[in-house]
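Presented below is the structure to which this report refers.
Heads up, one of the protein chains got dropped from this complex, but the rest are sitting where they should.
Should a chain be cited, it is by its letter among A and B, assigned in written order, with residues numbered from 1 in that chain.
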Amino acid sequence: MNVPRPSEGMSLIVRTVCGWVKGFILLYGIYIILYGHLTPGGGFSGGVIAAAAFVLILLAEGARSAEATFSRQAAASGDCLGVLAFLALALLGLLLAGTFFANFWTTDPAARFTLLSSGMIPFCNMGIGLKVCCSLYLVAVVLSGIRQLRFPQDTKGEPR
Amino acid sequence: MIYALCFILILIGLYGVLTRRNTVKIIISLLVIEYGVHLFLVLQGYRRDGVPPIIEPGGEEALWLQRSVDPLPQALVLTSIVIGLGVLALMVALSIRLYERFGTFDIREMRKLRG
Partner (left out) sequence: MSETIVVLISLMIIGALVAIETPRLLYSIISVGAVGFLLSIVFLFLSAPDLAITQMAVEVITLVLLLQCTGGLASEQVSDQGSLFSRAATGTILLVLALFGASMLADFPEFGRPVIDRFADTPSGIYLREGLQQTGAANIVTAVLLDFRAYDTLGEATVLFCAVMGALSVLRRQGRRQSEGSDQEGEEVT
């Protein structure tokens, strides 16, 4: 059972296909996040798809290349930034419209079914998407680092 | 009928949690329970010959209102799916730590080694 190590990356074929595909997956995730209020999708699904793009880089090209693309520190800051952006929008609702999470941006009925038609919902989606994407990528990258430490060869670890 | 099948799925997951000795198997059984509960909640909101709760630009809104499925269970399950993924990450991390400590995934062995 020879499962390839993420630290080394996979074969040339997988790397090449990953190089073609990763940008499109990321773009699809961003599209799902941005158009979440008009078509199926939203911050959650788009964030998970964007995280899948980075996890693909992690698996195909190895942890080192993935961290060069998107470092742990950047992922951790993006994680916090997403939640803080969501909270900041909620607080803006409190300040401008008097209620926590109020949709303060008045919507114009004529502009329906366009990107900026629904007040703060697209911005909330962006915050949630950033948060989900960064936190899932962070977990995957930390887990891959741990596995590299745990299984130097394929021996069963002795109890420590 | 469909509710009964859904309940059977949850019971299978519970059986796995109660009888398996391997931590990874227990995580998998919890995943099965989670799937069953999500499926049950979404089944509650289904309307026969329903359409998704998304308004199309040129669509007939009154007709859509009579056919659309219930959006509330879907919204709640959407959050639950992502929370499930986060909790799965936590369980996997704990399982790795236990493997690190005891050198096995078997919970009986862990109990013995604890001494």
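The criterion applied here is as follows: a residue touches a chain if its C-beta (ideal position, glycine included) is under 8 Å from a C-beta of that chain, and two chains touch if they have at least 3 such contacts.
Only a predicted model underlies this, so the values are computations on that prediction, with no experimental measurement involved.
Student: Please give every residue of chain B in contact with the chain that is not shown.
Tutor: Touch set of chain B with respect to the missing chain: 1-9, 11-16, 18-22, 24-25, 27-29, 31-32, 35, 38-39, 42-57, 61, 65, 68-72, 74-79, 81-90, 92-97, 100, 104-106.
Student: Could you pull out which residues of chain A are in touch with the chain that's been left out?
Tutor: Chain A touches the missing chain through residues 1, 3, 6, 32, 36-45, 48-49, 51-52, 55, 59, 72-73, 75-76, 79, 82-83, 86-87, 90, 101, 103, 107, 109, 111-113, 117-119, 121, 124-125, 128, 131-132, 135-136, 138-140, 142-147, 149-151, 154, 156.
The rule we apply is simple: only the chains that are shown with their structure count from here on.
Student: Across the complex, what residues on chain B touch chain A?
Tutor: 52, 54, 57, 78-79, 81-82, 85-86, 89, 92-93, 96, 99-104, 113
Student: Across the complex, what residues on chain A touch chain B?
Tutor: The contact residues of chain A facing chain B are 39-40, 42, 44-45, 48, 112-113, 132, 135-136, 139, 143, 146-147, 150, 156-160.
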